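Removed from the display is one protein chain of the complex; every other protein chain stays in position.
When the chains are written out, they are named A and B in that same order, and each has its own residue count from 1.
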Amino acid sequence: MFRYVLKRFSQSLVTLFIVVTVVFMLMRLLPLEGYFGDGYDKLSEEQKVAALDRMGLLDPWYVQLGNFYVKLSRGDLGTSIIYRRDVPVTEVIAPRIPYSMYFGIFATLLALIAGLSLGVFMARKKGRGLDKAGTAYIVLINAVPSAVYLLFIQLYGTSLFNLPILFDKYRVKSWILPAISLSLGGIAGYAMWIRRYMVDELNKDYIKLARAKGLPEKLIMVRHVMRNAFVPMAQYLPAAILSTISGSIYIESLYSIPGMGGLLVDVIQRQDNPMVQALVLIFSSVGIIGLFLGDILMAIFDPRIKLVKGEGSR
Amino acid sequence: MSDSLFEFADFDENASERIGYSDYSYWRSTVKVFLKNKIAVILLVVLSILLIFTFIQPLIPGQNSPTKIHIDPATSVQMRNRLPDSTFWFGTNSIGQDLWARIWSGTRTSLLIGLIVGFFEMLVGITYGALWGYVRKLDRVMTEVYNVLNNIPTTIILLLMAYILRPGFKTMIIAMCITGWLGLARFVRNQIVIIRDREYNLASRCLGTPAGRVIGRNLLPYLVSVIMLQTALSIPGTIGWEVFLTYIGLGLPVSIPSLGNLVNEGRLIMMSPELRYQLIFPTIVLSIITISFYVLGNAFADASDPRNHV
Partner (left out) sequence: MENILAEKILDVKDIVIKFNLRGQVLTAIRGTSLDVRKGETIAIVGESGSGKSVLTKSFIGMLDKNGWVDSGSILFDGEDLAKFCGEKPWLAIRGKKISMVFQDPMTSLNPLRTVGSQIGEVYALHRGYNAKKAETAAIEMLNRVGIPDADKRHKQFPHEFSGGMRQRVVIAIAMACEPRILICDEPTTALDVTIQAQILDLIRSLQAEFGFTTIYITHDLGVVANVADRVAVMYAGKIVECGQAEEVFYDPRHPYTWALLSSLPQLGIKGKPLFSIKGTPPSLFKEIKGDAFAARNPYALKIDFVQEPPRFEVSPSHWASTWLLDPRAPKVEPPEIIKHLQESWQVQNAWLSGSKA
């Protein structure tokens, strides 16, 4: 078990390192205006070159990468140029994380409870009314772009239920729509997966044996089918929780929630390169860590897991 | 009962073989199962009509250009925000352009993007996936590449690409192509790995079946289902990303109407109830397209699964 954790950890570390390097390289392609702010056009060529040199942007890429890791170990993600002049990136980001996380965790919990329950009921009443309704819901969420249906939820949710459009820390009513919106995709996803796992389990041979033992169908569902189907669901949990850090770009923007996602949109529109770079790195790392933790969780719950060579998982 | 019945009957060896004759054709069965799915058939008809109309529309006499700004001859003022009437079937937008023309033009653009991206995804995805699954030596390397690419969130890549290359038609296509093929490659690879070593393929090879036939009759039917599903799903996917990117400000320029543009234009004025039609019309068209592709893709994938065949 420990060896598995170690192996998986080093795998993730390598992937993380490669991802960071690749992203870093991509960053070198960012438009140069992003480093200068308003005065860009007024600077002469020599001044631009000098400024870039001072910022260390003319050094060879491996030197830049090295510097980056050194700074990272000290907790320095660079300094914002345009968004908040001369404020360290970490300071800009820090107050925004809690917003994303609170919404994210609430939405994840809601999605888990609602989604898993829905999926279980759908599997049990397969082919009947609830299953069909649930399937229609999943189809809608998956087919129609989220950008579209979330818009409509904001539109009609605010008018039908008399809810405020924009987020306000002090008005609880303004929290409802964004939180529910955030969970919709998760509900569809979890419902679909758990239903699929359960239906798969129901066809397995050991379920036949359980029936031949004389177990009533209800007990089989709970003790064997559900228990077995929930295990593979575990792998999605850490990623879901961690992704709350990144926040939902679209929803935060729609409701003006001062979170991480909204921040990314802002800095892209304002062209603040250090901010863009830092945020992109955070978002990528969060994903990798989530997958790693998910695999560990799976190894804990499923006694059969051994590390298989060369598996392109997920 | 006459005693003559107790004489021996003629024994025809071949007659007994005929009892178990099976009249099975893979594609015929696929179509049959598909047609049983009523919702899918209805959507297929609806979508076909919509698609045909989308491309015929400019050829119909009396259609306006999607970019032309209409000016009221009486007042010399732009015909802004007109509600749907007999001249403008979907009304006009905030600068006086014919929404009906814009929507169909936008649909064409979005579909074009979707098709190009989908085609590219198929090409690259299948090739990469097939090599990945079939050639054992490449498996390790390709898996690592996949893991790295998969871990970078698509959102980030798209945003970055659009940010770096500047928003535009070509950028959007390039960016979506880069991120889209991974999923299909993974499916194709998994299928090939599973099927390649199955006994019936080994048996086929032992019997001397040429490789082309093994691939064509054993592997292909499984792959078709997965490929159709992925390709059909990629169209709603591309449209979704397009709407998202346009919202962020990294989408197509306003001069090229697209479903993403239209939805976002509609969003800007969605708070005034009487102008909501500008959001609703593009949304309806978009929804019909995305839902149809999604449902049809899944329905075809189910129908082409031999296990569902009669």
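Following the convention adopted for this analysis, contacts are C-beta pairs under 8 Å (C-beta built on N, C-alpha and C of every residue); 3 or more make two chains touch, one makes a residue touch a chain.
Predicted model, so just to flag it, every value in this text is computed and none were measured.
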Missing-chain contact, candidates A:Q64, A:T90, A:S117 or A:N228, resolves to A:N228
In the whole complex, of A:D41, A:D86 or A:D205, the residue touching the missing chain would be A:D205
For chain A, residues touching the missing partner are 204-206, 208-217, 223-224, 227-228, 231, 301-304
Chain B residues touching the chain left out here are 1, 3-9, 11-13, 15-17, 19-20, 310
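We adopt the following convention: only the chains that are shown with their structure count from here on.
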Taking each chain's mean CA coordinate, chain A and chain B are separated, in whole Å, by 25
The answer for chain B against chain A in the complex is residues 132, 139-140, 142-143, 146-148, 150-153, 155-156, 159-160, 163-164, 186, 189, 236, 239-241, 243-244, 247-250, 263, 267, 270-271, 276, 279, 283, 286-287, 290-291, 293-295
The chain A residues in contact with chain B across the complex are 15-16, 18-19, 22-23, 26, 29-31, 139-140, 142-148, 151-152, 155, 165, 246, 249-250, 253, 264-265, 268-269, 271, 276, 280, 283-284, 287-288, 291, 310-312, 314
